[in-house]
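Could you have a look at this structure, given as structure tokens, before my questions?
All protein chains but one are shown at their positions in the complex.
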Amino acid sequence: MPKKARRNEAANISPGPHFLKPGKYYLQGSEACIEGALMAGCRVYAGYPITPAVETMEYASRRFPQVGGRFIQMEDEIASACALIGSSWGGAKALTATSGPGFSLMQEAISIAVMSETPMVIVDIQRAGPGQGYITASQQDVMQARWGHHGDGPIIALAPASVQEMFDLTIEAFTLSEQWRTPVLVMTEETVAHMREPLVIPPWNEVEVRERKKPQDLGIPPGDYLPWGHNTVAPMANWGEGYNVNFVALVHLEDGNITRYSPQANYHCVERLQKKIEGNADGITRIEAKFLENCKHLIICYGAVSRTAMEAAIEACEEGLEVGYLRLITLWPFPEEKLRRIVGTVDTIFVPEMNLGMMRHPITEALRDQCRKVVSIPSLGILHSPEYILSKVREETS
Amino acid sequence: MLKYLKEEGPLGPRLPLIFCPGCGSGQVLNYTLYAVDRIIEEDNVRKENFLFISGIGCSGRITSHYMNFDSAWTIHGRALAIATGALLANPAFKIIVFTGDGDNASIGGNHFIHACRRNIDVTILCLNNGLYGMTGGQHAPTTPLGMITTTTPYENREAAFDLCKLAEIAGATYVARWTTAHPRQVIKSIMKGVRKRGTAFIEILSQCPVHEKASPVAILKRFKRDTIPIRRAEGPAEGKTLIGEFCDLDRKEWNESYQEIIDQFLAGSG
Partner (left out) sequence: MNRIKRLSINSSLEAAKPMNRLWIDERYCKGCLICVDVCPTKALKASQEINAKGYILPIGNDMKRCKACGLCELMCPDFAIAIEEDEG
């Protein structure tokens, strides 16, 4: 009998000899992502090669077996995403990394993961689109992250902006996916995935590793278990634990029954998903804000662009332009309430993006009444320089 | 075998089965449970280790919410990818995949050949009725030449796959073809497949009385009449379909092989 894949150990003891010891390292974003996943207890990687996500995959192929995990190169992205679902229900945390074209292929699997409330993490290392586009960075998939999978049903998407965040936010992605029983997307750009920066690996017992709640933990025996019931986030019994769980992605009742359909059952089933995530957006989402006090204008950014946007905000303040800086760490659920609370009344909101204007839409929806104007600053094919953002700010404010 | 089904759930009854009267899917479910029952008894395998995965179609409904086992009703053609994932998480699962000819050889074709190539530890039961039943009788990659279906109103002009040949070439280590009119052979093959460490592909010709517009009894009689076991076929099969076991090999299974890689590192860690 083959050995079982090693399950995650408690965070406060050393995960094992092949883990990076706490300290400072110089790694690529892709590598930091994998190290974060391993630290979070991920032991399955199923992927398909696509530029610029290849480094992530190759690094995973070396590291996963070293820590008792399993790596497989599947036949296409659809198979990769489906393998994640099977692994998750089989009891393991699972990860894949892809780019735009592969992300499009994974949407059906993401949709059933949303409906069946399957924890898993998908990293989208965005490249230019549409179509085959190009292999350099973009932020063109951020809307697809929320609306790409067919049907209703929200999702969680994070936007790392540095190598350190590739490590930290991948761990957070697993934490959120296990806590909320949902697929979580890490929307990064080719820039962040390929750059090399110092990475600080914290002491192991400071890394928060979350496991899914199981009915066994809550004292619910198999006979009384409702696979999609009990709580806002249903406890999840995995296959092989004697709970006779039937995985379904059709509209279902709380016990998994799929033939007693009614419009009410349909509404209840889907609305539950919506409330679970969107209803808890405040607790799930994170933003980073600077220079907000008495600022006249505001730059709202995310991902790689926030690096140069920060520089632009600093220089603008030095020029006396009173520009605040706000970074979305969580893209979805969109932190609408949080933004409305934190942002006072401003004159102009600038949204620099490596696309033709995507997150500017929910930003406008949220802050329409608190500003005079929202200005999109697009840049395709090249990261905004601080001078470029600043020139647009000066143009608008003069 | 009712003990292996969920007749009632907390929120209502789940039976009768959704299948049309005389559908082969119900029969394949029954044969599978007979086989699984014997394996649990004879091989001392725990019921918890079994995992049934299906795709979309009439065959997909077998696991929809009836099984009193761990099971999954997944997306069209992707059951084998999900099975691969489950085995990555826990190589000890005994996985049986219910699929159809369209689910497996059309949309699922890629996953089918790669699962066989990798020789992952699954038993694939392909219920072949030569068309897409659930959606109304469209033609499939296994529809015979000349047949009239809802999407071949002017006769089907495409050749049909021989699924067993496909499985064999792709690398499956146990390949067999039977029909729903051969229950004991089906049960034996399923047991062999589950016991085999590797990909077992069992094609089961299955009746669709509604779309073939014939009584189930008539189709079962046709299955017996128009098939010939390999052992008895000498020379060309005279227009009959060959049934029997096409291959039964031994080849290292995917997880078995990958475990050797993991063990290198576990050994080093002391």
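As written, the chain order gives the labels A and B, with residue 1 at the start of each chain.
Note that a residue touches a chain if its C-beta (ideal position, glycine included) is under 8 Å from a C-beta of that chain, and two chains touch if they have at least 3 such contacts.
This one's a predicted model, so the numbers in the text were calculated from it and none came from an experiment.
Within the full complex, the chain left out of the display is in contact with B.
In the complete complex, the hidden chain is touched by one of B:24, B:57 or B:102, namely B:24. Of the options B:16, B:146 or B:239, the residue whose C-beta touches the omitted chain is B:16. In the complete assembly, the contact with the undisplayed chain comes from B:220, out of B:120, B:220, B:243 or B:262.
For subunit B, the residues in touch with the chain missing from this view are 1-2, 5, 15-17, 19-27, 29-31, 34, 180, 183, 209, 215-217, 220-221.
The working rule: only the chains that are shown with their structure count from here on.
Each chain gets one centre point, the mean of its Cα atoms, and the points for subunit A and subunit B are 36 Å apart. Residue ranges on subunit B touching subunit A, taken from their complex, read 6, 9-12, 14, 18, 47-49, 51, 53, 63-65, 67-75, 78, 81-93, 110-111, 114, 255-256, 258-259, 261-262, 264-266, 268-270. Of all the residues in subunit A, the ones that touch subunit B in their complex are 1-5, 16-18, 43-44, 46, 65-70, 72, 74-76, 78-80, 82-92, 94, 108-109, 112, 224, 226, 239-250, 253-260.
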